[in-house]
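Structure below; questions to follow.
The complex is shown incomplete by one protein chain, all other protein chains being positioned as in the whole.
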Amino acid sequence: MLAIAAAITLAVGCSQSEPPPFRLNMVEMVSQETSDDYQQEIADVLGALFGTPDEPVALEETGLDANMLARSAGPAWSDEKGVQRGLYRKHCVHCHGISGDGRGPTGRFLNPYPRDYRQGVFKFKGTYTANRPTTDDLHAILNNGIPGTAMPAFSLLPNSSVESLVEYVKYLSMRGQLETALISYVYDELGEDDDGGRIPLDPAADPEQREIVLELLAEIVEDWEAAEQRTIAPDESQIPSDDRTPEEIVASVAKGQQLYHGKEANCYTCHGPTALGDGQQNEWDEWQKVQQKFLEETNRLAKSIQERASQDDQDESSEARLEEDKQTLAKRQEVVDTFYPIRHAIPRNLRQAFYRGGQRRLDIFWRISAGIAGTPMPGSGPASPGATANLSDEEIWNLVDYVMSLPYEPPSRSQEAIVPNKDEIF
Amino acid sequence: MNRFWGFLFFLVPVGGVATFAAAPYFNIWLPRDISEHGHAIDHLFFFILWLTGVVFIVTELVLFYFMWKYDAKANKKPAKFTHGSHSLEVVWTIVPAVTLLFIAIYQMDAWASAKMRPPLIPGTEEMISPTVEVTGRQFNWDFRYPGPDNELYTQDDIFRTDGKLYLPVGEKVLLRITSADVLHSFFLPNMRIKQDVVPGMEQSMWFKAKEKGGYDIVCAELCGWGHYKMKGRVFFLSRAEFDEKLEAMRLEQNTMRVAALDEED
Amino acid sequence: MSTNSGDHADHTHASGFLRTYVFSLDHKIIGMQFLFSTLIWFFIGGMLALGIRWQLAYPWAPMPLIGNLLAGPEGGQIAPENYTMLVTMHATVMIFFVIIPILAGAFGNFLIPLMIGAEDMAVPVLNMLSYWFMWPAFGIIGLSFFVEGGAAQGGWTSYPPLSVITAAAPGSLNGQTLWLIGVTFVGIASMMGSINYMTTIIQMRAPGMTMFRLPMTVWAMFITALLQAFALPVLTAAGFMQLGDRMLGTGFFLAEGATANNSPMASGGGQPLLWQHLFWFYSHPAVYIMILPAMGMVSDIISCFARKPLFGYKPMVYSISGIAGLGFIVWGHHMFVSGMNPALGMTFMVSTMMIALPSAIKTFNWMGTLWGGQIQYTTPMLFALSFVSMFIIGGLSGIFMAATPVDIFIHDTYFIVAHFHYVLFSGTAMAVFGGIYYWYPKMFGRMMNDSWGKIHFTLTFILLNCVFYPMHILGMTGFPRRLADPYQYETFQNLLPLNQFMSLCALLLVASQIIFFVNFFGSMFFGARSGRNPWHSNGLEWQAPSPPGHGNFDFQPVIHRGPYEYNSPEVEGDYYPQTQPPPEIKE
Partner (left out) sequence: MNLVTLPTGCCIRFAALGLALLVVAGCQRAEQLGPVAEASSAERIREAFGATVIEGVEEDASTETVVAGWGSLRGRFVFEGQPPPAESISITKDPEYCGKHDLKEETVTVSADGGLANAFVFLNPKRGETVAVHPDYDQPGIKPIILNNQGCRFEPHALVVYTAQPLEIRNSDPGVGHNTNGQTLGKNAKFNDMVSNQAPVTKKFGKSESQPAEIACSIHPWMKAYVLIRENPYMVVSTADGSFEIKNMPAGEHEFIFWHEAVKSLRGISVGGAETSNKGKVKLTIPADGELDLGEINVPSAALGG
């Protein structure tokens, strides 16, 4: 009878699990003091423009392919008219999370953490720092995985599936970007009107808001479309020829070594004189930096609240403000509690034979030329077409030669890597 | 109810045999063997399968017969009062002992050739140089080809992380296998070959494929949450195609022009 | 019954409720405490198994039952790390919290003194501790589900480096530490038990109870105790070494520079295979710890209900001892493809083939016992017979694994899963059911309902074969174990329907155990009262009152013969209790 009772309770209690919703970007929301009403309204607008994890919407403004999204979205293994759906929830969701915020159940235990798509910033791409990745860039990541991380290769999936997933990643990025844009739009231009009333974010009612929202969206989409033309093409004239004599190569490597330790390229400051990645290590990448700043501000607020509370000479205005701040603090604390341990960005150990962003010489060139978006790694090439460059293509190719020779010069085989953020890994 | 139990137990040999008889028709059977040594293993498998199968059927039938015959409800003969038979004990100790010993010895050659006789350079005592180094990591199989100089751990090595392994068909290949983090197990069902990879241990495995085509690479040792993600595929190509592929991969790794990307896949 | 306990309660004074029933020194109470605890864990373990079957039948579909505990926040899918947790904890719970304690703890405790005519265990306090040392283990393992990262996920074998490098798997973060501590407690508990059993069996036999008049159950318990006493220290030591590697930065099981998930590199200097050797040096004997007592109990039941002496009593004893001896030199057959020197593989193959022999002998002897008997199909008998029938399958499938070249292919596939489930569930668990039905009257003075018992048996017998038998052919396809989503591989995609069928049967199998639970608890209150000896069995325990009071016997038992003299020509009537004096002595 015991077991029967149990079975019934369980069955009734939890058999119906409603489809998972998109999570909001609470860090942005709270740091931009978005009120609960606005949060709800933003959620609704996003719901209108992008739908839900189960029924994604592909507005033609976004230029996303509805069928591809349909294939990626939805519950895993769900099948609609003979078409496999739910690819994302079958292959990706455990780490990258339902909203693409890198907060899937497994994500917290990975080092590095899974990518948060919502800023539209991706590290390994062939375009300039400020640009989005091209479809091919994302495709390449899915095909080759990211060695040195928990990201496996998906090259064995049918090409169509990989394409659908790429499309879905873009979809999640755009959604996240629009969310951020809406938040700052609300902060900058809505809020109380002159006589203290609240201006709701309701595009349905207000054609002007519709206009604006579509503009924000259009800017985001434009970036993504522009990226396809922003791939960095090395200068033909300076590309080393394929049939170089060993002497030439050695010379180039030597040049690269000089640059590596020199003040122009400055590689050694972070990757260390030994190239084991043991140089500058107390910076954060942008994803962690946002949280780090949020954390610091929260602590500062807490501190000042303490101090002010301790003072007894309080006029009612400062009293009121203290109360206000206390509520803000409570909100911020809630968000802080959801953080994973914040980790420093660790420069790559260059003496391992594999490279996270791809094994091709071109990949290394891109990393050095454009830097790695979202990380402390600066670009040494032009920051945009025709802009001034810190290093010439030729110099960058020398660096490429040097970097690719590093794993094979002693003491590389004993890949004695220093991991400084010991205390940060769990 | 009478003698129902005997018949219930009769279902065991019937069902057991039926399952194995039916399985091939649902294509639930040993995967197609494309390796040179595989048939030896399959042969041994089926040898044991038949042997144990016979023992299984006989014993289960005997059990059924006894249960049916000596059912107290039906069998009015008083029970025999016996403490056993020495000669019988001797028989059913010696016979299985000999059989088992025979099986053991019968296996040894196949085992030795699979695990103890690496392909050697003719006339020497040293192994042939490895065709590829396989590295298991959480959660992917990474492959490293020696490149033109046919020597691993030099700068012209070709490093692939896309989980696709290319090997020449019809010749003995030597794989150096290792792990970057935890235990994995490099398992090629169609090659009848499996070897755990242990971090810090240099291990090799070798085989010869008889047929071209693509086959699964499976990880057969629990390696963490993503164990199931460690899917790879091995493609056996003719020597010519293989060299071509190697060259293509080398060129891709040396890509320096964006234009070159468009030709790729 | 506490009335007649007065004159015998010389070493266990029935003083107060707590003293009598909770911190009791009475081996029967302790035995039943073991029984109840293990039955609860049996239920939990079954739930975990259902979780596994769910994922295998409907990969990534929202998990309805155990739900978000195992399923991530993303729509109730079982997160992959939680699948490995399910696999690990199902095995851990079933092995360390169910099978080992229910055999040695529950039946060993309850039966040994009764069967050898002792008033209690040699060291009752130690006996009580052996139970209460299980509780820290219960608590810790239960807790480990709720720590950050969840319970252990390294498989019940918890191979390093996965289990040692804390960053390697979520479960290695905290769960693994708790797992090791928990298992250590289990080890201490069974160590206490085994010492007690050996002492008791050697020292406290009733007059006339020579070693070769002991029932097979007692022999099995004796050998089991020996195995535990010799094997456990190794596991405990290994466990502490792994704890050291995890917490103190030692490097027994880590190669130099070992790292995973970009964790700091280990100073290393150790060898992951060392753990496997140490672990299996315990765990292979442990496999016999998990089956020998069952064999013993089955021998008793079969002989009783075939109304016929056990065929080849001494060969049985010798073969058990043989298993005990050989059991220590076959551990390597778990490591054929582990990277261990292949030459070792050969020797281990031979010794492994040889250890199949004693099991064969026992099977044949059980057959011989049935031959020409008067078989009564009571529920315990049916379970005992099914043990024989299923053990044949489990034993034979073992030969495949023992053959090294074949093992290359089927190692770590579902073939091995089929094998040990046939030995442990279809084997041991069925014997345990049989044992419960058989000795229940002795435990509670009431009979369990026989027709419900038979329904329970029929369902279990059919369903378990539907669940476990197909695993053999799954194994033949190379279907690997512990894979959260095997259907990623095209090769295995056609196995989905079969797996769904198996999962369905697994669900029904678990459900049909409800009948047993109801019958078990219901009969305590509503079962027909049983006399001292409802089965007309010879065993000494059946001469004691049911349930026996403190000190067990209300007379001083004197033993005249072995326990299997059924249908002896010396007496009319088909049984001949061990205590009944021979006729000539009577006049």
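Letters A, B and C name the chains as they come in the text, with residue numbers starting at 1 for each one.
To be clear about the criterion, a contact is a pair of C-beta atoms (placed from the backbone, for glycine too) under 8 Å apart; a residue touches a chain by one contact, two chains touch by 3 or more.
Just so we're clear, the structure is a prediction, and the values are computed from it rather than from any experiment.
Among C:F222, C:F444, C:Y487 or C:F516, which residue is in touch with the absent chain?
From the options C:F222, C:F444, C:Y487 or C:F516, the contact with the absent chain belongs to C:F444.
Touching the left-out chain: which of C:L25, C:M47, C:L385 or C:V432?
C:M47
Name, in rising order, the residues on subunit A that touch the hidden chain in the full complex.
With respect to the unshown chain, the touching residues of subunit A are 2, 5-6, 9-10, 13-14, 21-24, 26, 29, 33, 36, 39-40, 43-49, 51-52, 57, 59, 61, 121, 129-130, 184, 187-189, 191-192, 202-205, 207, 210-215, 218-219, 222, 263-266, 269-270, 280, 282-283, 286, 300-301, 304, 307-308, 317-318, 321, 334-335, 338, 371, 373-374, 376-380, 383-384, 387-391.
In the analysis below, only the chains that are shown with their structure count from here on.
Connecting every touching chain pair, does the picture come out as line, ring, star, complete or other?
complete
I need the chain pair with the most C-beta contacts, please.
B-C
Taking the mean of the C-alpha atoms as each chain's centre, how many Å separate subunit A from subunit B?
42
Mind pulling the residue numbers of subunit A that touch at least two other chains?
Where subunit A meets two or more other chains at a single residue, that happens at 94, 106, 109, 150.
Residues of subunit C that touch two or more other chains: which are they?
79-81, 169-170, 257, 259, 261, 485
Spell out the residues on subunit B that touch subunit A in their complex, using ranges where they run on.
137-140, 142, 144, 153-155, 157, 159-164, 225-226, 229-233, 252-261
For the complex, which residues does subunit A have touching subunit B?
Against subunit B, the touching part of subunit A is residues 94, 106, 109, 126, 136, 143-145, 147, 150, 152-153, 155-156, 231-234, 236, 239-240, 242, 353-354, 359-362, 365, 397, 404-405, 407-408, 413.
Going by the contact rule set out above, which residues of subunit C touch subunit B in the complex?
Checking each residue of subunit C against subunit B gives 79-81, 83-84, 87, 153-155, 159-162, 165, 168-170, 255-261, 268, 271-273, 306-313, 315, 337-339, 342-343, 345-346, 349-350, 353-354, 356-357, 360-361, 363-365, 367-368, 370-377, 382, 385-386, 388-389, 392-393, 396-397, 399-400, 402-406, 408-409, 411-413, 458, 461-462, 465, 469-470, 472-474, 476-478, 480, 482-486, 488-491, 494-495, 498, 566-569, 574.
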